[in-house]
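All protein chains of the complex are present and in place, except for one that has been dropped.
Up next, chain A:
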Amino acid sequence: MPILNNLMQQLVNGLALGSIYALIALGYTMVYGIIGMINFAYGEIFMFGAYAGLVLALTNYVNVYVALLGATFITMVLGVVIERVAYRPLRRSSRLSALISAIGVSFFLSSLMVRVKGPNTRGFPTLFENRIFEIGDFQITIYQIVIIGVAGLLMLSLHLFVTYSKMGRAMRACAQDQDAASLMGVNIDRVISVTFAIGSGLAGAAGVLAGIYFNAVQPYMGLLAGLKAFAAAVLGGIGSIPGAMIGGLVIGLTEILGVTVNLSEYKDAFAFAILILVLLFKPAGIMGRKANKKV
């Protein structure tokens, strides 16, 4: 049954790609859920994470996990600083101001990287030997296992954190009713900082994973990845954490399936076609709350 095997193969490829989109989409959705803005700079934070991982990996002293952790930490700090500098002063202004500020941050970060590291695409050093496992007739590479495994672990940790920790509960409270949360004694500024830290850290980790997977890092890699992840967040229902996970996987799978059926020249279009369809027919997304309930 070659068709079935091929399908399984594409499923694995799509899952790996989708995990990366899902990690970035989580940042979009969490920040939107809490302050109602789209942080369009997440794509560039993803790119920053990839470079941070690259620089760490090139030092020879670190293995893949240290590179991953280091890049996550660096992008967490980056996210908190961006929020302080570019978004917090605009919190009481119109949403458009914050959006424009976010686009400004995107340009700033990618231009900064062009200046510091140059515009060329860089390869990732081999952090560990790639191996291919054959299961039946389809193959899974160790890179794919690491990507799916790390992404799965991060999403599980996020889920546990948001569901059971005191800070996670405060984050949900802020998303449901910010004034009521502050009347419970929740420090809103701190919750927003933590949200940016987590979202940015996930995007940074995704950057390292993408760098390893595609063996290519360049300053503008964040643009398309960020936009696709945004499409994923909207597809899942912006504001919903499980929605972002599902949305990311669906976008990844669709893109790979598109390539499989010989539409690879259109592969970047699938995410946006889905975005348009969702906005037309189900604007609240898969897991989205009804529009009459303020997120």
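FYI, a contact is a pair of C-beta atoms (placed from the backbone, for glycine too) under 8 Å apart; a residue touches a chain by one contact, two chains touch by 3 or more; residues count from 1.
Everything that follows uses one rule, which is that contacts and distances are computed from a predicted model.
K.L.:
Between "NADH-quinone oxidoreductase subunit H", "ABC transporter ATP-binding protein", "3-isopropylmalate dehydratase large subunit" or "Inner-membrane translocator", which matches the UniProt record of the unshown chain?
P.N.:
From the choices "NADH-quinone oxidoreductase subunit H", "ABC transporter ATP-binding protein", "3-isopropylmalate dehydratase large subunit" or "Inner-membrane translocator", the unshown chain carries the UniProt name "ABC transporter ATP-binding protein".
K.L.:
Which candidate, A:Leu156, A:Ala180 or A:Ala216, sits in contact with the chain we can't see?
P.N.:
A:Ala180
K.L.:
With the missing chain put back, one of A:Val62, A:Ile188, A:Val259 or A:Ile286 would touch it. Which one?
P.N.:
The single option touching the absent chain is A:Ile188.
K.L.:
Which of A:Ala102, A:Leu127 or A:Ala170 touches the chain that is not shown?
P.N.:
A:Ala170
K.L.:
For chain A, which positions touch the chain that isn't shown here?
P.N.:
166, 169-170, 172-173, 176-177, 179-188, 293
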